[in-house]
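Heads up: the structure comes next, in structure tokens.
One chain of protein is taken out of this complex; the other chains stay put.
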Amino acid sequence: MSTKLQILKLDVWFETIHAVKNLDLEIKSNEILGIIGPSNSGKTSLLRTLNRLTELYPNSRTTGEILMDGENIFRQIDVQALRKRVGIVFALPLPLPLSIFDNIAYGPRLHGIKDKTKLAEIVEKSLKAAAIWDEVKDRLQTNAFKLSGGQQQRLCIARTLAVEPEVILYDEPCSGLDPISTLKVEEAMQELKKNYTQILVTNNVKQSARVSDRTAFFLMGELIELGETKQIFTVPRDKRTEDYITGRFG
Amino acid sequence: MRDTQRTERIAFAVLLIATIIVIIPVGLIVLLVLWRGLPALTPEFLLAMPRDGMRAGGIFPAIVGTFYLTLGTAAFAIPFGILAAIYLNEYAGQNWLTRVIEIAIINLAGVPSIVYGLFGLGLFVTFLGFGASILAGSLTLSIMTLPVIITATREALSTVPRSFREVSFSLGASRWQTVRHVVLPNAIPGILTGTILGLSRAAGETAPILFTVAAFYLPRLPQSVYDQAMALPYHIYVLSTQVPNVSVKIQYGTVLALVLMVFLLNITASVIRAKFRKRKTW
Partner (left out) sequence: MKKSVEFIIEKLVLLSGIASIVFVILIFVFLLKEGLSLFGETNLFSFLFGKNWYPISDPPQFGILPLILGSLLVTLGAIVIAVPLGIAAAVYVAEVAPVWLRDILKSGIELLAAIPSIVLGFIGIVTLAPFLKNVFHLPSGLTALAGSIMLAFMALPTIVSIIEDAIVSVPKNYREGSLALGATRWQTIYRVILPAASSGILAAIMLGIGRVIGETMAVLMITGNAAVLPTSILQPVRTLTATIAAEMGEAVSGSGHYYSLFAIGIILFIFSFIINLLADFFLHRKRA
């Protein structure tokens, strides 16, 4: 498998908090990389650095390099183009106060697609890929806030897919969802593997075990251990990893 | 225990009385103006020119003048105000420039209205040579209204959840696209409400227009923005202090006309606020 993202000596600060420390990490094309670790371990900061959302916080600072397909995302790729290529699904379902259709069409419209039939195609394709089309196809014009939490979250995944990204970041995407909705989101992720590189940050260790190909364990901003998911969960090399996945702390 | 409860009852009674002292006169004033003013408010009074040195006839030119001034104020103050608020809330960082702008706005809001009058006289009437005119008056009023619109717009913008912006940015939107498609549509009701309230204040102001536009007695309609105009607030001043033997009916009629105009704007603002609050889904 080829390398999609190459992180080199990355440090991220928020004001005085050193959120990510001297990180080297390689993410392969079409894999699902699970990132686990207790809160404040730098998982979310890393995720938001990958599409430069950290820059919305005036007090954040980043050093080091991140290469996507060999290009430096800070210097060689325009920030809006980067965010189009690296989509994110947030912890809470965050629909915009628009109809279901307009939520999905929001991104494509930003990037200049105006043709109605083209937009309708994209909406349908995205909703299908996020496994929610059958539930909403008859009410695309209703307000997205009318959907249930699980439906909203799959809507958000569909919205991310609609701009045709290459990488999808998930920031604890199921933290607010019931088990059935969680399962549906996880199934959607498996379906998406064919076309996308996915990074899943989760507080739920078992979710990473179920979904991801490789798993990385973070603690206090540092990458402690990275390996095949099976290996991490059966024969972790680091004592701290073992303690965390067996629930002894965190 | 009983003592403390009695103290509380007495204290609350005193608070209630104080509140009544504040509120009752408001009701009385409104009732008085309605009661004495309504009989005067005939179509003839509203639509006729003043006659006999304003002791007879109507107040049409004053109504039209105030209407033009409010419109002129809106034309200058709304775009500037909204853009400035967008800058402060969506673009500016937390730095010294932002702080200086904020202090400037606070001070603009506090400058006495008569000082705006002097400023308008110095800059627009004299220095820029607009003369006493609708243009000079509108510009003066709009600078006075600017802080109101900026503050209200900023508040409206800041009620739009931060997460909406993040979602938009995360999909590759630029800052302006985010403002235009996500922030503004959700802030519009608040912006409208605040803007209309600001305009209603401008419509009722007298001091800023005294030397910049207001005509004492001009029984015809203004023809261009370089014309002087009569205005309702100034007309009330003239009728109640400058012209002897004006009938009470004409005085109250003019007062009621201004009050109605101002209240109409206020009610519009409240209706917009209430209507959109109901429709809000987030």
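By written order: A and B. Residues from 1 in each chain.
Rule of thumb we're sticking to: a residue touches a chain if its C-beta (ideal position, glycine included) is under 8 Å from a C-beta of that chain, and two chains touch if they have at least 3 such contacts.
Because the structure is a prediction, the values reported are computed rather than measured.
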| item | value |
| --- | --- |
| Touching partners, among the displayed chains, of the absent chain | B |
| Residue of B:M49, B:L108 or B:I188 touching the missing chain in the full complex | B:L108 |
| Which of B:A84, B:L171, B:A229 or B:I250 contacts the chain that the document leaves out | B:A84 |
| Residues belonging to chain B that touch the chain removed from view | 4-5, 7-8, 11-12, 14-16, 18-19, 21-23, 25-27, 29-30, 32-33, 79-81, 83-84, 86-88, 90-92, 97, 100-101, 103-119, 121-123, 126-127, 143, 146-147, 150, 174-176, 197, 200-201, 203-207, 210-211, 233-234, 236-237, 240-241, 248, 251, 255, 258-259, 262-263, 266 |
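What we mean here is this: only the chains that are shown with their structure count from here on.
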| item | value |
| --- | --- |
| Sites on chain A touched by chain B in the complex | 51, 53, 56, 58, 80-84, 87-88, 90, 92, 94, 96-97, 106-107, 110-111, 143, 145, 156, 159-160, 163 |
| Residue ranges of chain B in contact with chain A within the complex | 93-94, 163-174, 177, 181-182, 186, 280-282 |
